[in-house]
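Only one protein chain is missing; all other protein chains are in place.
A, B, C and D label the chains in the order they appear, each numbered from 1.
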């Protein structure tokens, strides 16, 4: 899964009928400093998230599973609203395995 | 899903028979400013889209689902024609989660 | 799907038995100007394509579907021989959707 | 699979119910010199790994398989704790195949 922020919505009147009723959220991927990284994707909301919220999103088949719509052409979905991110270890990792 | 624009078509007479009847659209991915990003892909049309239209497209298994052709070697499909894109939040995100 | 050109072949005597009989083609992805982009991949031929031909190829599960070998470890396949590419619209897209 | 290091955790109270009980670990991909490469991803722990450990992680459907939760929207999972990495051959490869 990845961390993202919902920054907008997409409206498509003519669309695949399995997408009817799905909220299409423009989701900006974030890094651990909460800075944007890469291009936004369009994800289906499955947890009642709104614009401005920091979310957990998933891609591929996992997106359809999240939406409980295995017959819908969904390849990305929002699966959680993030309360807290704990980064406990950011220093260069030690070679604790023999390499 | 991703935002794209249909910029052309591909004709292939000798092809996998499961692709017969599928319209192969050259689709240019776009960013939120509607500027091209990355290389075009070839997507199957499933919503009656035409050249010049701004569309929503999906990749992977979701493409076959969109086309309702699970036996066809499709890995990308157009699933909606976009009417409106609302980007409500583009500023650098606040650290509203404890990080 | 993507546009590519077959530029060679790979011979592997010791291989997964489900790959026996599959022709392994070195396929160079092309952009719309027919220039190479990115690194070649090894795709299974499913349409009788030969070295030098411009083809349509697909990746992931769609590759196994194309080869009609769902038990074979195939992740890319050639699914069509391209006759014609019509790029009708290459200018910077207009903002015909409200953004 | 890929090599990574667990560097933190993510807490999401409102989430897809199939994710309840899953530990969400921030996993930094590493190269063979144990240096960070690319952006961290959020993976579900399936082997009892803790922060600071060097792990083997997998992505896509393989993540759901690892978690034995095929109905959960999981697209990455930790599947092993690495004891030892043996890099036996790092020089430029010889052309021992006819090319």
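FYI, a contact is a pair of C-beta atoms (placed from the backbone, for glycine too) under 8 Å apart; a residue touches a chain by one contact, two chains touch by 3 or more.
Note that the coordinates shown come from a computational prediction; the quantities given were computed from them, not determined experimentally.
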item: Those residues of subunit C which, in the complete complex, touch the missing chain; value: 5-16, 18-19, 24, 26, 28, 30, 32-36, 39-43, 51-52, 54, 60-61, 63-64, 70-76, 82-87
item: Residues of subunit D in contact with the chain not shown; value: 1-3, 31-32, 37, 46-48, 56, 58-63, 65-66, 77, 79-90, 92-99
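Operating definition for what follows: only the chains that are shown with their structure count from here on.
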item: Between subunit D and subunit B, distance of the C-alpha-averaged centres to the nearest whole Å; value: 29
item: For subunit C, residues contacting two or more additional chains; value: none
